[in-house]
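Following this message is one structure expressed as structure tokens.
Apart from one protein chain that is not included, each protein chain of the complex appears where it belongs.
Chain IDs A, B and C follow the sequence of writing; residue 1 opens each chain.
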Amino acid sequence: MKQLDFTVRSNEQLNDQTHLLKVAPWGNEQLPEMYPGQFVQILVENAPHTFLRRPISINFIVPEKNEIWLLVEAVGEGTRKICELRSGERLNLLLPLGNSFTIPSLPGNYLLVGGGVGTAPLLFLAKKLHESGYTADFLLGGASEKNILQRSDFKKYGTLYYTTEDGSLGEKGYVTHHPLLQDKKYDFIFTCGPKPMMEAVARYASERAIGCEVSLENLMACGFGACLCCVEKTKRGHICACTEGPVLDINELTWLD
Amino acid sequence: MKQLDFTVRSNEQLNDQTHLLKVAPWGNEQLPEMYPGQFVQILVENAPHTFLRRPISINFIVPEKNEIWLLVEAVGEGTRKICELRSGERLNLLLPLGNSFTIPSLPGNYLLVGGGVGTAPLLFLAKKLHESGYTADFLLGGASEKNILQRSDFKKYGTLYYTTEDGSLGEKGYVTHHPLLQDKKYDFIFTCGPKPMMEAVARYASERAIGCEVSLENLMACGFGACLCCVEKTKRGHICACTEGPVLDINELTWLD
Amino acid sequence: MKLRNPVMTASGTFGYGTEYTDFMDLGRIGGIFVKGTTLEPRQGNDYPRMAETPSGMLNAVGLQNKGVDYFVEQIYPVIKDYNTHMIVNVSGSTVEDYVACSEKLVGLEKIPAIELNISCPNVKEGGMAFGTSCSSAAQVTRAVRDVFPGTLIVKLTPNVTDITEIARAVEAEGADSVSLVNTFLGMAIDAESRRPKLSTVTGGLSGPCIKPIALRMVWQVYHAVSIPVIGMGGICNWQDAIEFILAGATALQVGTCNFIDPSTSVKIVEGIEEYLLRHQIDSVTELIGALEIP
Partner (left out) sequence: MKLRNPVMTASGTFGYGTEYTDFMDLGRIGGIFVKGTTLEPRQGNDYPRMAETPSGMLNAVGLQNKGVDYFVEQIYPVIKDYNTHMIVNVSGSTVEDYVACSEKLVGLEKIPAIELNISCPNVKEGGMAFGTSCSSAAQVTRAVRDVFPGTLIVKLTPNVTDITEIARAVEAEGADSVSLVNTFLGMAIDAESRRPKLSTVTGGLSGPCIKPIALRMVWQVYHAVSIPVIGMGGICNWQDAIEFILAGATALQVGTCNFIDPSTSVKIVEGIEEYLLRHQIDSVTELIGALEIP
């Protein structure tokens, strides 16, 4: 873990609410080693109502450019201020935080299910799986076509499937209604998105005894294990979503009990 | 008094710390009538440590352009944020607030003494005196040449004299050491600037029985008479610097007691 | 006393209403709690009386006012025609002060209520001291109750271990309502000059910084008494207002935030109206104390 200043290299608006920020260390320090599922804590400046840092997943890494991507949806003041950052501006991060998705040790049928901006950590995961020589399917869901982000990036690493609530892209409905889930047998599922979606995916996986990891978005104060505010109730008691998570195996969770 | 949104037409940096903002009503509403010595209360946005509005004098009015000038020195977060405003940005003002300098009813020898950014309300006063057909002298003091602001503007309305602490412009020393004060007999003095300067000017005026008005910069919470925080102890008790001031006749003050 | 709506303005932050007429329509709000009024005129404390703090401010005004006689003779005639409820905030140093001051307000047709300020932290001789013990709070309430027939609101201080105790004590002595909270006793220092920022060293803390504590106290008092609770402490927008109502406030007072946006109270009235529409709630009274605890 480090506390480092970054410079915004670019800030691209992907839809009404969501921006992709590409950032690199301000002083060109070497980026620490990072794994998919990990996140950063952003210090939000000029935001009178944002007292604490804001956790944002590591969306992607470009090691050659010493660059991190952050995919941020503006839902409140903190994320709005992050989305308003301009190229050349500075931001202070703690990183990398949390555990990471488990990269399988054998080839198999892997599925990544993301909803809305919950696809953020999955792009980095997709790349790592690809680098490990695995092929994966990506099932991305959202309210509408414009909410399914970074499709061309995902395409490089596997096959894409979509659902949208309004039917504007792919199947109409929720991700768990996609025929893919009936047609194909997966060995492991990774998921991140709104809690109801992750619950549905977890239930699907659990019923079929498919291994599954979810990425939690519990409220956090510190992000590095000091405050004990972000706890998730698991079968082995309260664990910190920021250090022992955000990625958890669904067998640890009590969601389905 | 009104609460109005304004748009920043221009923001010119005059020295390291001081900016001149020219602002006009956002919706092109007609500016209310305003008098020299009055001030505005600025809502400072994006400033986590600036809870209250910030009082700033009306530096100048250009009625033809429906425009107000604000001369702002960045001394803390609030004024720094104001100085960082860009053309086209919005700011919310309460205005006009406070009483005003007394425009004399007869011609005479008038002197305006300003220190640092305390010259702000004097430019508007200079113009009004000039419009009333009076000539005035302006004695402007500052740490160094770069702190003596808006000289070409003042020049239009009277004769300028300077003092600087480092001698880089005009006489070296404080305003009250300027030979002008020994050489010429004034009928009335208007002054605004750091409190020690105003006290020295008040003492000078009082000793010579010259009428004198000072403009106070008491700490304010509301700026329009509601909180009673900005009081000045006067010979007739506590008065509100924001409604019964900021301009006070030195005979009311207890400074020299 | 029936209110047009639950949004009122807090004593000491809204002058006599007059200061706000340029910025808003007083007829849009439920009522105005006018400045702290005492039997005798008071010069208040020395300057400086104010310090900005994180999300709030300290004040040490010290009940500057021209006394109740001046109020009755000079101010009442002006404000009595305002199209909203005018409530006088009464302060004092002795029980006799409170009683004498309240008596002078009896019979002023347009003053339907008074608010007994037993919680001002800024005057040495009393104020807050009354509000920090059940017995003195009860005593002053009873004494005023005996002379004031109108609606009697008692304003509580948050600077106590158990505010419900005080609330119950004043309820028992005939208070028609309690309002809370007054300011928290606080302090600010200038590190460079090594001096206090207030002439009085300590002062009263108000603004959004105190909201979480004020909200908790309103919730506790709501569950402890059966008279209506008037909530305040850092209310700046309709969300804050709804939160206080859910916690148990029948009505609200907007204080410090009036300084930042003088039309805050009217914006809150509008925000509550929209909230009710959006949630299809007929009356705001349905929300009082309606916090859902899962």
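Going forward, a contact is a pair of C-beta atoms (placed from the backbone, for glycine too) under 8 Å apart; a residue touches a chain by one contact, two chains touch by 3 or more.
All figures in this text were calculated on a predicted structure; none of them were measured in a lab.
Enquirer: Of the chains you can see, which ones touch the chain that is left out?
Expert: Across all of the complex, the chain we cannot see touches A, C.
Enquirer: Can you say which of C:21, C:43, C:74 or C:239 touches the chain missing from this structure?
Expert: Answer from the full complex: C:239 touches the omitted chain.
Enquirer: Considering the whole complex, which of A:176, A:218 or A:251 touches the chain not shown?
Expert: Hidden-chain contact among the options goes to A:218.
Enquirer: Using the touch definition up top, pick the residue from C:160, C:224 or C:254 that touches the left-out chain.
Expert: Of these options, the touching residue for the absent chain is C:160.
Enquirer: If the hidden chain were put back, which of C:188, C:221, C:251 or C:269 would touch it?
Expert: Answer from the full complex: C:188 touches the omitted chain.
Enquirer: Suppose we count only contacts with the excluded chain; which residues of chain A make the list?
Expert: 1-3, 43, 49-53, 94, 218-233, 237-238
Enquirer: Go through chain C and note every residue touching the omitted chain.
Expert: Considering the whole complex, chain C reaches the absent chain at 51, 53-56, 58, 132, 159-162, 184-189, 191, 193-196, 201-202, 205, 207-213, 215-216, 219, 234, 238-239, 242-243, 246-247, 275, 287, 290-294.
One rule holds in what follows: only the chains that are shown with their structure count from here on.
Enquirer: Which neighbours does chain A have in common with chain B?
Expert: Chains touching both chain A and chain B: none.
Enquirer: So which chain is farthest from chain B, going by the mean of the CA atoms in each chain?
Expert: Farthest from chain B by mean C-alpha position: A.
Enquirer: Please compute the C-alpha centroid of chain A, do the same for chain B, then give the distance between them in whole Å.
Expert: 54
Enquirer: Could you please state the distance in Å, as a whole number, between where the Cα atoms of chain B are centred and where those of chain C are centred?
Expert: Chain B and chain C have C-alpha centres separated by 36 Å.
Enquirer: Centroid from C-alpha atoms only, then distance chain A to chain C, rounded to Å. What do you get?
Expert: 47
Enquirer: Can you list the residues of chain C that touch 2 or more other chains?
Expert: Chain C, residues with two or more chain partners: 55.
Enquirer: Can you list the chain B residues in contact with two or more other chains?
Expert: In chain B, the residues touching two or more other chains are 50.
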